[in-house]
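With one protein chain withheld, the remaining protein chains of the complex are depicted in position.
And then subunit A:
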Amino acid sequence: MSLLDQPSSPSLSGGGMTRRQAWGLVGLFAAAVIVWLVFAVWPDWLNAILISKKAFVSAILNGITLAGLYFLVASGFTLIFGLMRNVNLAHGSLYLLGAYIGYEVTSRTGYWLLGVAAGFAVLAIVGVVMQVFVFRRLEGDDLRQTLVSIGISIVAADLMLAVWAGGTYQIATPEWLDGALTLPIITAVRSNGASVFLTYPLYRLVVLAAAIVIGVGLWLMLHRTRVGMMIRAGVDDRAMLQASGVNVHAVFAIVFAVGAGLAGFAGVVGGSALSVAPGEDVRYLLASLVVVIVGGMGSITGAAIGALLIGLAEQIGLVYFPTYGIVLTFVIMVVTLAVRPQGIMGKAR
């Protein structure tokens, strides 16, 4: 088949595959460089450029674990946005509310896992209530839905300030999650030949593992179950899904419950690793926004890629150019919009 046969669709011709292969090669090369950077003992010149291996590897690990947290928050946001075209700007408030609830439950009962469960369950209910009583009334009017979610976030932030005041809380983690793990990564070699291994907080690795498990679970739910099929169909064409006899409102409620519940879950988990304070809602809202813009709406894989990029950018920025760190996040967003306006995994409409 010659190129002249399909002059208007170059993506269908052979050019698309080679470009993909080229990107694959670039990706493999980058992965190899990163693996070498993480596991090799660094020569002195590299230590001189990148401060120290410990700083670099810590930044990478912090970035990846933070990405896990961002993914938990943003995956709900992206699903809700993809399915309902509802930019829920109160999503950050859901995170913060989940964190506060987790704190209350954990400190009163003493069981951290109960706090995590409560964070998920309560916020899932809150999500369903928001969907049924607020957003369903404004269906099809996405600007008003967004405005309403802004209103809700203002009121929620103020009421949370009234209840929990402006102080900083830390959710106590159980003993079996405390402590640090020694990783098989050599950060330096002492003069007597002994290797110094990197130690890293166990809890953060658990957060990362939880994020991966939940991410895989979400992916399986979306791609292997009937509800997931409906959700994916709804992301692509909501009207058609409704026309084929599916109760879309039930699907919306499920997605909102899962999305809000995940935000609450992330709140408890994040509130244990970091801290709970007013203003965190804005931080996680920004993360969710950028993750969705970069990753593409309605895509779990996109959310994972976006979260990884933003988490790494934030932590690497924090170590290497502390006062310009946020610019890196900004640049990632702008470059994505310039090259692929629909996001990395987003579908062009």
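Please note the rule applied: a contact is a pair of C-beta atoms (placed from the backbone, for glycine too) under 8 Å apart; a residue touches a chain by one contact, two chains touch by 3 or more; residues count from 1.
Methods note: contacts and distances are computed from a predicted model.
Colleague: Name the chain not shown, per its UniProt record: "Formate dehydrogenase subunit alpha", "Amino acid/amide ABC transporter membrane protein 2, HAAT family", "Cyclodextrin-binding protein" or "Cytochrome c oxidase subunit 1"?
Modeller: From the choices "Formate dehydrogenase subunit alpha", "Amino acid/amide ABC transporter membrane protein 2, HAAT family", "Cyclodextrin-binding protein" or "Cytochrome c oxidase subunit 1", the unshown chain carries the UniProt name "Amino acid/amide ABC transporter membrane protein 2, HAAT family".
Colleague: Specify the residue from the set A:116, A:290, A:316 or A:345 that touches the hidden chain.
Modeller: Only one of A:116, A:290, A:316 or A:345 touches the chain omitted from view, namely A:290.
Colleague: Given the contact definition stated above, which residue among A:37, A:147 or A:221 touches the chain not shown here?
Modeller: Once the missing chain is taken into account, the touching residue is A:147.
Colleague: What is the set of subunit A residues that contact the non-displayed chain in the whole complex?
Modeller: Counting only subunit A, the missing chain is touched by 85, 87, 89, 137-138, 141-144, 146-148, 150-152, 154-155, 157-159, 161-162, 282, 285-286, 289-290, 292-293, 322-327, 329-330, 333-334, 337-338, 341-342.
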